[in-house]
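Have a look at the structure below before the remarks.
Yeah, one chain of the complex is gone here, protein chain that is, but the others are all in their spots.
Going by the order they are written in, the chains are A and B; count residues from 1 in each one.
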Amino acid sequence: MSLLDIQNLTVTFPTPRGPVNVVDGVSLTLGQERLGIVGESGSGKSMTGRAILGLVRPPGVVKADRMAFEGQELQGLSDRAMRKIRGARISMVMQDPKFSLNPVMTVGRQIEEALRTHESLPRRALKARVAEMLEAVRIHDPERVMDLYPHEVSGGMGQRIMIAMMLIPRPRILIADEPTSALDVSVQGQVLDLIDELVRENGMGLMLVSHDLHLVGRYCDRVMVMNAGRVVEVLDAKNLHAAQHPYTKGLLAAVPRMNETRAELPTLDRSQWAST
Amino acid sequence: MGFDMSAIHLKDLNIFYGDTQVVHDVTLDVAAGESFALVGESGSGKSTILKAIMGLAPDWTGAIEVDGKPRSHGPDRAFSRQCQMVFQDPYGSLHPRKTIDATLAEPLLIHGLKNRDARVVELLGEVGLDARFRFRFPHQLSGGQRQRVAIARALALEPRFLLLDEPTSALDVSIQAEILNLLKRLRKERGLTYLMVTHNLPVVAFMCDRLAVMRHGRIEEIASAEALKTGALATPYARELYRLSNPEETAEEQP
């Protein structure tokens, strides 16, 4: 059974020039697999992830024919019921750990907090789970790191702490929205490998939202390419380079290569230049 | 000093922010007309070098020479006609309350240049922006369009040197391709010398002739773009960066 089943998802925002569909009729299913959602800014890829978690703020309006998590319809759930799912059952890792961690709370406390809101455990068991989780994200001295404040850790470690925080309630689905674009290349690989390993070990579903086709191709089973709120095509990651759609092909070709010989990079035809 | 053909000459450059030293003993020469890249991870001091050359990081020791003339420790008017900089963030580098016209006319106004209206229109054309954009405000433009405006502003004084600080890292790949093409074309047409900071090795392969790999404020290695393309880098750190930004699978699967 699929973990997530979404049919005809639409997210609409009012603008002075009338309502705009930021996400426009997206359908997708997610099983125990790794699905990549790729697109450029404004393609609606992040908004799709947010809509699933009920994080679209008014005046945005989310509509879908069906939006089911493990068979349970998410639309129309009370805020309270949604909070129980969000975090505990479906988690999200955001782009920049600097903005996602509370600066005046130690790392350990924040992870504890994430666990405590969903499960009640005795103090000692709580500590043990946190330490275990930090070790799982390859932080080797959890006891020390638990007492650090977010500004005392590096970007890569901050992102690993975020992952620990998101995975400690043992969710079924992890939505990672550009989890590494704020990090250096040397750390990017580590963080993605880690997400990959944890997702596979726990039989979770991963939704990796990114602008980087190659990266998504490397870490996902299937890739969904979006443009202007719509799904352009869905491909097996293996066949990424055999993409048919001109948009996907254009995106792939626009990236400079290491053994670059082209004098000029091919660009996408943007006939709607003026649109902001 | 400066007996060679070097257009930008740095010797034993040490740069400080307060009590911390961010750049250690950097020596490098960029030839006239060359496109040179400074590559490294965040905190490697690569952007700081650009700032020191421009006079925005005044606390340095050693020597900086541009076009044979030593640089002072602050921005100055004469230098600004010779060398300009393009910033990373297209959202932060344009004044939010000024029209594109005002932004582009500003450097011309400061230097008392004539024919400002004609020049502004010409600059817009050169960076591939329609004249309709002239009286818009930055918030009415996309990231790529703003970066084009920032490049046009840098070109307004017709400098011979352009320092580029991660000019495309905040942009989408398709927009990045457009901006890189634009920069490449401008260099060819105007015979510009580029000193570019980036963390993206494939961009270096496309844009640059040589690169310096930096780490913890020091230069690890200076290599040619040819060496980069074939992976023939000398130091372990540079090879590691190469490996990370050129994952085997994707490289091999490309036709």
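Note that in this section a residue touches a chain if its C-beta (ideal position, glycine included) is under 8 Å from a C-beta of that chain, and two chains touch if they have at least 3 such contacts.
To be clear about the criterion, contacts and distances are computed from a predicted model.
One chain of the complex is hidden; its UniProt record names it "D,D-dipeptide ABC transporter permease", one of "D,D-dipeptide ABC transporter permease", "Response regulator", "Cytochrome d ubiquinol oxidase subunit I" or "Cation:proton antiporter". Of B:S93, B:Q145 or B:N200, it is B:S93 that touches the chain left out of the display. Residue-wise, the contact with the chain that is not shown comes from B:M85, picked out of B:I49, B:V66, B:M85 or B:L228. The omitted chain makes contact with subunit B at the following residues, 54-56, 75-77, 80-81, 84-85, 87-89, 92-99, 101-102, 106-107, 110-111, 132-133, 135-137, 140, 150, 153, 156-157.
In this section, only the chains that are shown with their structure count from here on.
Per-chain CA centroids place subunit A at a distance of 32 Å from subunit B.
For subunit A in complex with subunit B, the residues that touch the partner chain are 40-41, 155, 184-186, 188-189, 211-214, 217-218, 241, 250-251, 254-260, 262-268, 270, 273-274, 276.
Those residues of subunit B that touch subunit A in the shared complex are 41-42, 130, 132, 140-143, 172-178, 180-181, 184, 199-203, 205-207, 228-231, 240-242, 244-247, 249-251, 253-255.
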